[in-house]
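A single structure is presented below for examination.
A single protein chain has been omitted from the complex, and every remaining protein chain is retained in its original position.
Labels run A, B and C following the written order; every chain starts at residue 1.
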Amino acid sequence: MKVLYFAWLRSRVGTGAEDVTPPAGVTTVGGLLDWLATRGPGHAAALANRDVVRVAVNQEYVGPDHPVRPGDEVALFPPVTGG
Amino acid sequence: MKVLYFAWLRSRVGTGAEDVTPPAGVTTVGGLLDWLATRGPGHAAALANRDVVRVAVNQEYVGPDHPVRPGDEVALFPPVTGG
Amino acid sequence: MIRVQREDFDVGAELARLAEGDRAVGGVACFVGLVRDMAGAAPIGAMTLEHYPGMTEKKLAEIEAEANRRWDLAASLIVHRYGRLEPGERIVLVATASAHRDAALESCRFLIDWLKTQAPFWKLEETRDGARWVAARDSDDTAAERWVAE
Partner (left out) sequence: MIRVQREDFDVGAELARLAEGDRAVGGVACFVGLVRDMAGAAPIGAMTLEHYPGMTEKKLAEIEAEANRRWDLAASLIVHRYGRLEPGERIVLVATASAHRDAALESCRFLIDWLKTQAPFWKLEETRDGARWVAARDSDDTAAERWVAE
């Protein structure tokens, strides 16, 4: 599974992209974020406040109950500020 | 008093501008239009339907009760269609 | 700024000049009105825009001043042409610049809505059946009226 980080999530995690293999019990976006937060202090800091983390799976906005599967592209980023 | 006609009012009256001296009893826009309509068949045709005649006195939109005085510039035209 | 002219205008150049060098501007909104080749089902060969010189400039200046009272604008522009115009030709440009996009977008719309019902212009269309004066549209009054209530 590919995980992408943008804006300040990228800065805090320390990388823009990583390939991860979460345990079999991780089946939803919420579960994935819980697991990612355990990967280190940068990840924990980036994911401390879930209210300001948006998630896209395969480039579509999704909520915490959305399923995640091996091979998915999961992107984590703050609310967008373009335009 | 100068009277200006625009668009189809100009075509019907047959001129774009005329200097007129209405009788002393003509003191309002409504009175002026009644009097102008008697000046000939073109004027009568142009002023037959007052609902589609807009009036400006000294370049300000006004209603039928607005006063008219010697020296005023009175413009008669249909509802505007610019833009 | 307002201009009433027979000549065409260059939209890119006009927008570039609008609030040029003012780095507090966050948004520029513009609307360009063009001559269509159809009026309802009837093809149009061309149209002639007549106006009331003097009153036109006065009303456009009033409309622009009102927009600047209602919104905090860095700059505003109305350019309206008169004379004979063919399909595809530009008729009118309204443009506004503001620190905020809402002010730019709202005031741009106000200018064109208000201009359509207040500025003394009349369109004479040339059709196969001869020339005819365009009738005012009730929808233009409705569009302008929504600004009165505010």
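Assume a contact is a pair of C-beta atoms (placed from the backbone, for glycine too) under 8 Å apart; a residue touches a chain by one contact, two chains touch by 3 or more.
These numbers were taken from a predicted model, which means no experiment stands behind them.
Considering the intact complex, the chain excluded from display touches A, C. Check C:I2, C:V79 or C:I112 against the missing chain and you find that the one touching it is C:I112.
Which of C:M38, C:A65 or C:A135 touches the hidden chain is settled by the complete complex: it is C:M38. Of the residues in subunit C, those that touch the hidden partner chain are 10-13, 15-16, 21, 23-38, 87-88, 99, 101-102, 104-105, 108-109, 112, 139, 143. In the full complex, subunit A touches the omitted chain through residues 4, 6-8, 56, 59, 61, 75, 77-83.
Going forward, only the chains that are shown with their structure count from here on.
A centroid comparison over C-alpha atoms places A as the chain most distant from subunit C. The distance from the centre of subunit A to the centre of subunit C, with each centre set as the mean of the Cα atoms, comes to 48 Å.
In whole angstrom, the spacing between the mean C-alpha positions of subunit B and subunit C is 26. With centres defined as mean CA coordinates, subunit B is found 73 Å away from subunit A.
Shared interface positions of subunit B, defined as residues touching 2 or more other chains, are absent.
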